[in-house]
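Here's a structure for you.
A protein chain is absent from this complex, but the other protein chains hold their places.
By written order: A, B, C, D and E. Residues from 1 in each chain.
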Amino acid sequence: MKDLSKRIALYPGTFDPITNGHLDIAERAIQIFDHLIIAVAVNPAKQTLFSEQERIKLIEKAVEGLGSFEVTSFSGLTASFAELKGVRAIIRGLRMISDFEYEFQMALMNRKLKPDADTVFLMPSEKYTYLSSSTIKDIARHQGQIDCFVPKAVAEALREKFGGKK
Amino acid sequence: MKDLSKRIALYPGTFDPITNGHLDIAERAIQIFDHLIIAVAVNPAKQTLFSEQERIKLIEKAVEGLGSFEVTSFSGLTASFAELKGVRAIIRGLRMISDFEYEFQMALMNRKLKPDADTVFLMPSEKYTYLSSSTIKDIARHQGQIDCFVPKAVAEALREKFGGKK
Amino acid sequence: MKDLSKRIALYPGTFDPITNGHLDIAERAIQIFDHLIIAVAVNPAKQTLFSEQERIKLIEKAVEGLGSFEVTSFSGLTASFAELKGVRAIIRGLRMISDFEYEFQMALMNRKLKPDADTVFLMPSEKYTYLSSSTIKDIARHQGQIDCFVPKAVAEALREKFGGKK
Amino acid sequence: MKDLSKRIALYPGTFDPITNGHLDIAERAIQIFDHLIIAVAVNPAKQTLFSEQERIKLIEKAVEGLGSFEVTSFSGLTASFAELKGVRAIIRGLRMISDFEYEFQMALMNRKLKPDADTVFLMPSEKYTYLSSSTIKDIARHQGQIDCFVPKAVAEALREKFGGKK
Amino acid sequence: MKDLSKRIALYPGTFDPITNGHLDIAERAIQIFDHLIIAVAVNPAKQTLFSEQERIKLIEKAVEGLGSFEVTSFSGLTASFAELKGVRAIIRGLRMISDFEYEFQMALMNRKLKPDADTVFLMPSEKYTYLSSSTIKDIARHQGQIDCFVPKAVAEALREKFGGKK
Partner (left out) sequence: MKDLSKRIALYPGTFDPITNGHLDIAERAIQIFDHLIIAVAVNPAKQTLFSEQERIKLIEKAVEGLGSFEVTSFSGLTASFAELKGVRAIIRGLRMISDFEYEFQMALMNRKLKPDADTVFLMPSEKYTYLSSSTIKDIARHQGQIDCFVPKAVAEALREKFGGKK
């Protein structure tokens, strides 16, 4: 009998909102794992533009029809949520050096807390190197064009928030 | 029917010789994949301390009994060898920033050449951050203690080459 | 007829306040371009020590007599302001690795938004590597000596704010 | 007569709270200097979990019996406090690249302000690479296990603040 | 009368051979300057795949019809050649952090040697982040597809050297 925990991976993040860069990582992960849990990290101390429910819905629309994805949310430690879900692999995207150090620190800490879960780093397409949720929000706030950076539903949701033109 | 190519991963490297850091990465990879091909990259332009056959044998001894490993060698492009073996995931260890940039350049290039294979980065235990085959060889050359850095068979092989004391 | 847009460059920044490091970059830029627009970026979401008008005046005093400078302010996206001003080159100083990644992300994003404007990076004198507006303000707040780090008018303005001794 | 200022070093930090990584640096410093002043930097603009007095007490408990340590606090510029205490060496730990640039900027600035004091960088054990006061607080906040990351008194103080189980 | 030295820039490099990444930088430079001197650095101590004359010809073919380019070669210090040519701006592409430090060291040294010439950094399109002359040569050596990485004449020249298929 095969170990099913190997078939599932967890992709945690703030996703405020999901961008094409996040989507690129999710699609790469589903090439390697049978099932991917995309989990919105809920942190009451951090203010977000989109609510927990909005972020989940925007991800659900973005991954619809793309494969075996499950979209959910969690609060608390990523390592504990990974253990709860019985996954071994935590997916993280690495775009830049500054990601690298923060992500490594997180990955080493998660490994100390729950040695069974390990972080797997994937690299997005180089065309998403410049993308981050915060720059997207900044552009949308100033009515800049965002359609090529985020899924369609996210672009619409950002325009609703900030009143930008299509 | 499940896609078997998802179950296999390729871990390429020079492995001159394999260290405990490489072994740590291989053991992490086998937690996520069902089968791991450890492949010695043969590059006639680069001089190595151990021959292709020696390097394969030292890896075979190191992974004996640890899981479903296959040890082999290849010359030419990693992306082509990945395609030949029908694997989707190429495993690489990331220890440091300087690894990061070289590895990303390689990964992006491999992805351009063969879009079906993608690089998956794993992080060794922090206790192997300082380890590299070249520093190990340097220590062995000066008769320093290497037993805690490499598998037993490698330590012996290095002492045979350099005449160090146990 | 020559393309005049090549002769003008835009140097955007928060400049809260302008330091000798910023001035060094502006003086290097005017060696390469005929005219430099130094533009205070106004972001209502960010609190600054000096008001928009104060920042403009401190820059004006600092560049007085040094060449063909225009000092102004803008809100919104840098790329849009560059387009409005008809400039092709956006000047940014690079002091350190951490500048590098943030600046590259910004530059790539600006390029996506307005492909006609491109970012040109200049390197300040190595003696300004340690300088940043925030460390200057920190030193001034604790009555430390700041005269060798900022233009004269800025040193006086900081002393007025924090009551430091000359 | 020997210059006694060479025998004393200053280790400044926020220490909110002290971790095993800080302790590791302090113990390395006392191998090189005769006496170490561990100084809690008090910055009214920064909110801390532990008060100035709590932070001092937690450090005192942690270094008790380990050597010639003095625990104190200061506000204002580190360079000025170093001058006041008559020390030449300011100790800082370097774990990662991102530490490196911030620390270098600080060190260069301190050197400009007070050329007599110079920064000495020590490297903690690689097992503390992932440790930072803020990640420790984050884990404690979510009732994660923190006992192997901080001195005993700190673990207890964090449990008192956040109500975590032992 | 306008200062003509501002209109010309120097783009030095080994160009063994020129890639689409180099070409991207050259095309960005010609948007800012009126005339660009692309100069093959000749260093007898470094072995190159293509001779000085071959490298010049491959660049000439690549930039043909793209604007006001001059292709030449030089030996010795870049700063001295910049002075000889009467240029103020030395163009360099920055792709990655590892470029950054080497390039900054070179730029600071050039500035010390000849303060009149200053280095201007441009950023290639993110799609060329992974490109370098040495990886191109490595792929060509193993008969990999190189047509999308280099100008047409370079691809042919590489196939002639290594016998790869089109």
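One rule holds in what follows: contacts are C-beta pairs under 8 Å (C-beta built on N, C-alpha and C of every residue); 3 or more make two chains touch, one makes a residue touch a chain.
Fair warning: this is a prediction, and the values are worked out from it, not measured in the lab.
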Partners of the unshown chain among those that are drawn: B, C, D, E
Chain not shown: contacting residue from E:Leu66, E:Leu84 or E:Met109: E:Met109
Touch criterion as defined above, residue of D:Ile18, D:Ala39, D:Leu122 or D:Ile146 at the omitted chain: D:Leu122
Among D:Arg28, D:Lys57, D:Lys85 or D:Arg141, residue touching the chain not depicted: D:Arg28
Residues from chain B at the interface with the omitted partner, ascending: 96-98, 129-130, 132, 135, 138-139, 142, 144-145, 148-149
Residue ranges of chain D at the interface with the undisplayed chain: 2, 6, 28, 31-34, 88-89, 94, 97, 100-101, 104, 107-108, 118-123, 126
Positions on chain C where the hidden chain makes contact: 97, 126-127, 129-130
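Operating definition for what follows: only the chains that are shown with their structure count from here on.
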Chains contacting each of chain D and chain E, listed by label: A, B, C
Distance between the centres, which are taken as Cα means, of chain D and chain C, whole angstrom: 35
Where chain C touches two or more other chains at once, by residue number: 97-98, 101, 104, 108
Which chain pairs touch, all of them: A-B, A-C, A-D, A-E, B-D, B-E, C-D, C-E
